[in-house]
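Shown here: the complex without one of its protein chains, the others still in place.
We just call them A and B in the order they show up, numbering each chain from 1.
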Amino acid sequence: MDFGNILSLALGEIVTPTTAAYALAALGLAVHFGYSGLLNFGQAGFMAVGAYGFAISTLTFKVPFVVGLLIALLSAVIFGLLLGVPTLRLRADYLAIVTIAAAEIIRYIVTTNTLFRITGSADGLSTFQREFDSFNPFPPGTYIFGWSNRDFYVRVVSWLVVILCAVIVWLLMRSPWGRVLKGIREDENAVRSLGKNVYAYKMQALVIGGILGALAGLLFTLPRGSVQPANYATELTFFLWTVLLLGGMSTVLGPIVGAMIFWVVLSLTQNLLAGLIESGAITFLSIVQAGQLRFILVGIALMLLMIFRPQGVFGNKKELAFA
Amino acid sequence: MSGTNGQNPDNIDYMTDTRAIAVGENLPGCKKRDPIVVADNVTRNFGGISAVDVEHLEIPRHKITALIGPNGAGKTTLFNLLTGFDTPNSGSWTFEGNNIAGVSSYKVARMGMVRTFQLTKVMGKLTVMENMRLGAANQPGERLSKALFKNIWGGREREITKHADVLLEKFKLDTKKDDYAASLSGGQRKLLEMARSLMVRPKLVMLDEPMAGVNPALTQSLLDHIKNLKAEGMTVLFVEHDMNMVRHIADWVVVMAEGRIVAEGPPAEVMKDPAVIDAYLGAHHDVDLGDAEGIRELEAELEADEESIVGTEDAGIIAPEAIEARLEEEEGK
Partner (left out) sequence: MGAFFAALVAALLLAAPAAQATTPSPSPSPAQQGFQNNISGFLRDDARAPIPGVRISVKGNNFEGSATSGANGAWTIPVPAKGTYTVELDTSTLPEGIKLADGQQNPRDVSFSQTSNLSVIFAFGKGIVVQGQDFGQNLLNRLVAGVSFGMLLALASVGLSLIFGTTGLTNFAHGEMVTIGALGVFAFNAWGLPVWLAITLALVAGAAFGYVQDAGLWRPLRRRGTGLVPMMIVSIGLALAARYVFQFFFGGDTQQLPGSQVTDVQLGPISISPNTLWSLLIAAVVIAALGLLLLKTRLGKATRAVADNPALAAASGIDVDRVIRIVWVVGGFLAALGGILWAYYRPGVTWDMGTQILLAIFAGVTLGGLGTVFGALVGSLVVGIFIELTSLVLPPDLKYVGALVVMIVVLLFRPQGILGRRERVG
């Protein structure tokens, strides 16, 4: 068993585009839940809307990259508005149920065979990343950690997007606009009594977090050049919640650090278990079961975090919406 | 802000204004010389039970009006209806001549009709100063389109902060301004909520049980603050159980029972009104006032208490004579 290799694989997870995508999607959840108190259990749906919005407009309508990007974001805005209208005036758990239902509706629709020509059904879509790749400014060669120029390019782009979004969210949350959101998180009636249009603020927060989710969907799919519906099931949303709770939900850095911890730990446990099984030290597990064991641990971690450390690893308990 | 700001063209000192409040007799639902709120036929039912059924009500401008009544009389429900936090089954009402029935609560607040809540609503996880800033109006930075640009909203933010500093000092919360509001005592939270509602320079302040759960040491300061609101040209409407407070600061009292308005008038007058005694005794079957000896014991105790109004001319409905008269009347039936 090569511990050095296992460790370097795990550390490599810190900067993968997938980690960046998780960080960005969890940042969207932070805008929803951490700052505004909105229970979005359908972030996977926003990611799918972004990914498919881009892939379909690129493949079926042959639009250029920028237009595809705009369509993806616009789809997320519309999706957010559709979800917000029936639920934002109701109790918090209605939004939870409706968002999870809407995310599943999206997944069913992109999976159905009926729309195979457009969505590729269960196989998904691929080869929509060519124009994105053509923007790669780095000449072929080997870059730090032995990455190819494309590996390097997608990492740079992913993390630039994450940093840019994090800065914007940070600026928004320290503005008076963010203050109103935090007020709503604690007591929306009080904010209403101060003359603020709570409904409009919640809608704005839902849409902004959704846009971050859609961007995350792009970061998730562009580097690998394919999108499959199976990746956008409810589990994805639940992993994002774990990421959010790991890092701390009312901070900007929390979701980013949370995503890094999440993937490093997943990679470490997978490779350690696999190594132990291959070397014969563990005989009661199969490799497949080892993978499942990790997700059992994710579920347990989510419960324990919520119960014992809801402010996350770095969050400030005093600024937490509930305790 | 003072009593001689722009809102006071007649240059009247509202503290010593003794002109009659009502037009004509002080009857339930009577017309006022200068009403700020006028409500008509406001009803609200909960599962067949009528919680509020107000035929006509006018709130006098530049006065402190107390809304009293036994538990379940519909006071808070009426508050919620007038401020748009609840939807009535029927009715219409105006604020400064504008029809605001069916208008969203936040729009009502923007028009200058600001309320507090029976269970204090401060944002515990925001600092005292952030709570105050949240109360301010006309902050362009509260618009999403401008939130990113501090140069647009920074100036207004400084004005707001200055205003908040003045109010916090007035309410003796200036030393706490960087603390999380969750660390304040119950009374301080009431003060903060009231101070926050003043950030918008409202025309009508509606306080829902401002004294509930407040440490007696803070009571006097709260009373002074409410009187100051009037001095500064605001109108106050408050719900209260504490008769002592009503007697001390209210210019006008509206009594509700079982959803209806049963009496109106200046405090001293209302507290001797048989309808009010009815309302209170009718609602307090659990208080054993049938026993004459019990009443005298209680009376002796209360007379010894300086804070109590028993034994003074203000005793009103809880004066032993009033209760005895009421008991005799009941026996006579």
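Everything that follows uses one rule, which is that contacts are C-beta pairs under 8 Å (C-beta built on N, C-alpha and C of every residue); 3 or more make two chains touch, one makes a residue touch a chain.
The shown structure was predicted, so the numbers you read here are calculated from the model rather than taken from an experiment.
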item: Candidates A:105, A:164 or A:281 - the one touching the absent chain; value: A:105
item: Among A:94, A:138 or A:152, the residue in touch with the chain that has been omitted; value: A:94
item: Option touching the unshown chain, where A:14, A:59, A:171 or A:313 are the choices; value: A:59
item: Positions on chain A where the hidden chain makes contact; value: 37, 39, 41, 59-60, 85-87, 89-94, 96-98, 100-102, 104-105, 108-109, 111-114, 116-117, 120-121, 123, 125-128, 234-235, 238, 241-242, 245, 289, 292-293, 295-304, 306-307, 310, 322
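Everything below uses one rule, namely that only the chains that are shown with their structure count from here on.
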item: Computed distance of Cα centres, chain B from chain A, in Å; value: 48
item: Touch list for chain B against partner chain A, complex; value: 83, 85, 104-107, 109-110, 114-117, 121-126, 130, 133-135, 137, 139, 141-144, 147-148, 150, 153, 157, 180, 182, 196-197, 199-200
item: Residue numbers on chain A that touch chain B, as the complex places them; value: 168, 171-172, 175-180, 182-183, 186-187, 189-198, 204, 208, 318-321
